[in-house]
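As you look at this complex, bear in mind that one protein chain is not there, while each of the others sits in place.
In order of appearance the chains are A, B and C, and numbering begins at 1 in each one.
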Amino acid sequence: VKKVAVLGASGYTGREIATWLERHPSLEVDGFFSARVGDGPPPPELPFARADQPLDWKRLRRADGVFLCTPHGTSAPLAARCLELGLKVVDLSADFRLESEAAYAKAYDHPHPAPALLQEAVYGLTEHARERVAAARLVANPGCYPTAVLLALKPLLAAELVDLHTTIVADCKSGVSGAGRNPSARTHFGGVHENFSAYAVGTHRHVPEIHEQAGTTRLAFVPHLLPVFRGILATIYFQPVAGVKASDALGCLAERYAGEPFVRVYPRGLPELDRVHRTNECHLGAADAEGLVVLVSAIDNLVKGASGQAIQNMNRMLGLDETEGLL
Amino acid sequence: VKKVAVLGASGYTGREIATWLERHPSLEVDGFFSARVGDGPPPPELPFARADQPLDWKRLRRADGVFLCTPHGTSAPLAARCLELGLKVVDLSADFRLESEAAYAKAYDHPHPAPALLQEAVYGLTEHARERVAAARLVANPGCYPTAVLLALKPLLAAELVDLHTTIVADCKSGVSGAGRNPSARTHFGGVHENFSAYAVGTHRHVPEIHEQAGTTRLAFVPHLLPVFRGILATIYFQPVAGVKASDALGCLAERYAGEPFVRVYPRGLPELDRVHRTNECHLGAADAEGLVVLVSAIDNLVKGASGQAIQNMNRMLGLDETEGLL
Amino acid sequence: VKKVAVLGASGYTGREIATWLERHPSLEVDGFFSARVGDGPPPPELPFARADQPLDWKRLRRADGVFLCTPHGTSAPLAARCLELGLKVVDLSADFRLESEAAYAKAYDHPHPAPALLQEAVYGLTEHARERVAAARLVANPGCYPTAVLLALKPLLAAELVDLHTTIVADCKSGVSGAGRNPSARTHFGGVHENFSAYAVGTHRHVPEIHEQAGTTRLAFVPHLLPVFRGILATIYFQPVAGVKASDALGCLAERYAGEPFVRVYPRGLPELDRVHRTNECHLGAADAEGLVVLVSAIDNLVKGASGQAIQNMNRMLGLDETEGLL
Partner (left out) sequence: VKKVAVLGASGYTGREIATWLERHPSLEVDGFFSARVGDGPPPPELPFARADQPLDWKRLRRADGVFLCTPHGTSAPLAARCLELGLKVVDLSADFRLESEAAYAKAYDHPHPAPALLQEAVYGLTEHARERVAAARLVANPGCYPTAVLLALKPLLAAELVDLHTTIVADCKSGVSGAGRNPSARTHFGGVHENFSAYAVGTHRHVPEIHEQAGTTRLAFVPHLLPVFRGILATIYFQPVAGVKASDALGCLAERYAGEPFVRVYPRGLPELDRVHRTNECHLGAADAEGLVVLVSAIDNLVKGASGQAIQNMNRMLGLDETEGLL
């Protein structure tokens, strides 16, 4: 049994990690910490007898791994310190997702807080970085939207089934938990319920992340806010190279993901959001429409899109079976 | 004051027409009829003192106009009979939306029930058929999805801002009322709530309607089911001709719809579903994303997408101000 | 046509009044004001071309009546000033609902800001104060919960059908709009959606209001938060005096409210929330359960429970037909 700690335990991703770790047979939580000392009482949703605490570096030293659920900008210096203590680090913020300082500074409006670590960090889309994750000290856990989009597209791009003379469209829809736990006009029940909207068109911070990892900028990403709490469903449209149909795309995906514990490729039909609810799974389907191939990719944004994938990565980094605690 | 009747008053569109007509200063309802005699008690949602009744042709003869809220296949023969009685007819079913018998038979799996009327029927996307609607005896009220998509695209296609060497994507999301009032696994609360899904990809019956009216088949239409009751939000992606940006598209739309009472073009920002809730308005916005232009079009599927537009059309057919009862 | 102004137009009740006044044939809005100068831009939900403005007393003087949608404590001094200008005032806050300074100070934790006006203010539960409202300069618009509870109970208490040796139970459920427009943990989508809770048991500020107006303190009121935006449904339980059944209660209510435009008594069956959605109506039903009479009262908290009743009262104060703009 290995020991892990959670920093920034008061947000949705911290809470979600706590829930999954309760059932994990080989990871034991030694402290939920709130990075800011005196951050107030723990959220009532945390398991009853357990409180998050001000950060205690001595105690943290005993852990084998740490999950950083802290905001971007805050995570990087914490990661640096944790690595010095010899901990394995999975960072759920955006601090180590982009490859260059310049891209980070442009997307996040401040200089990168720990540029020396950028090269070392491994982008933890587990199914596409399995061995590098196992060997890593520091994993950048992918963004929720990029996880849904990249799991669908990467095998097809690698197999050159996508005609990149036209622009891929990733029309993505996310539940409200993606906007975090802070109350705002945007997350007020009255603004979400019976509503639906696109936002941050052309400016969302996941755009450069998707472009870098997809290896192309010919992809338009538009996020929308769904009146549900959990889940992302991405509808992705691409012009296939001549002669390619949805069935070919499905064949490619099925072959690439054969044996994967957390990816299901539908031989027919399309995923719905509630099929992946509270699972670490990504469900993929495809159909033809007027010569385009339409991919549908569904994940739970708090699980495969955040905390579940983080545990999946930590499992690998600590030499455990990748699926422990996640089935 | 003119008299109108509603046939097929027990579904969502019939009920919605009833609600709006209650406030209409120049249209008086002379009977809500259920096309099938002995169709059971009226739905409890209908205004209290009022019941729908078995069809009474003698009484119907007194009306000036009739709204057909009956299912496809049922509407066409009713329309023929009503025209013989001298009534103006707005048909909310799909029976007169397509131009050819062959296209109808293919999409609806049965021969057209009144092919002689197909040529006469006017496709009632009011803003694009204002004079023809005024002169018509029979108007085919557009489908809900086509209304949202065509109001956004038709001016841009006419102005040749769209590069049709690539395929337009219309990613559309509709509330549950679009699926009608019949209980089914598809409309069960447990299957809709906290869920989201694409459906009928490449096979939806609105595809030929959109293609015919847009004048191109280079458009992929994918509908999704939102966990809300009302509303359609369409996110439409197209490759513009060289040099064209979202701002040009907005300029084109603003010019085309200047003075239109029911279309609003946003100079900045994008429409949200709740802005058009229970209105007869279509709200349009645009943004750039990786060289594509992204259009967002929002309507209330039961109003501008059905019953409101039907009243708008009837107003014109009966010589009333187009906006009466709809503001 | 009379002129009215709305102070505090940026909250839910101000917005709701704006929506209804758009259709009012005899009231014209001459300014939506925000009581605090420089309160920032108007909420996007307000009708497009119209903005709320810093308070302009000169302009206000031209109005015949004013709606105060300002918070308790703020309303009272504004009311005093408006009365000096000769305006009719409907105050939607709690400032004039309680009869005594002492009760107000206890419930609202601060001394009453304009005690001289307390005696003059008329409690505007319209159906029970019709003539006094017509003669009033200042009307205290009832709270949302009290409106639902009192419309059901007052006729039965007056007819002495309720055995006050036992305590009446008013188990009330409200949509989120009752908690106002300010974002908070309480109104965050994630805390409301798929949730339900009781709150403020024994301490809610509507308790003294209900007790005063019901004329008894033998009534336990427990509010709950429903995962809907609009509406209050109150389930009220009382021990009837010997021999009295639900049918007797219904008879009493039907007689009392015969001819009332905004109260419907169900001869059988019980009201549901969506029957009163966006109406100024209160629907009442009753049933027997183990010797108790169970009353169900449903209103839209933003309409009959706030803005609609406010317009109803203003109509009377300005000599208009009580139903104008509300049907």
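Convention: contacts are C-beta pairs under 8 Å (C-beta built on N, C-alpha and C of every residue); 3 or more make two chains touch, one makes a residue touch a chain.
Nothing here was measured: the structure is a model prediction, and the numbers come from that model.
Listed residues B:L117, B:V169 or B:V192: the one in touch with the omitted chain is B:V192. Per the touch definition above, the residue from C:V241, C:A287 or C:L318 contacting the chain not shown is C:A287.
Of the options C:L270, C:L284 or C:L320, the residue whose C-beta touches the omitted chain is C:L270. For chain B, the residues touching the chain absent from view are 12, 176-177, 181, 183-185, 187-190, 192-194, 227-229.
Residues of chain C in touch with the missing chain: 166-167, 169, 171, 173, 191, 193-199, 201-202, 217-222, 224, 226-231, 233, 235, 237, 239, 270-274, 277, 287-292, 294, 296.
In the analysis below, only the chains that are shown with their structure count from here on.
Separating the CA-averaged centres of chain B and chain C is a span of 37 Å.
Rounded to whole angstrom units, the spacing between the C-alpha centres of chain A and chain B is 39. The multi-chain contact residues of chain A, meaning those touching 2 or more other chains, are 194, 227-229.
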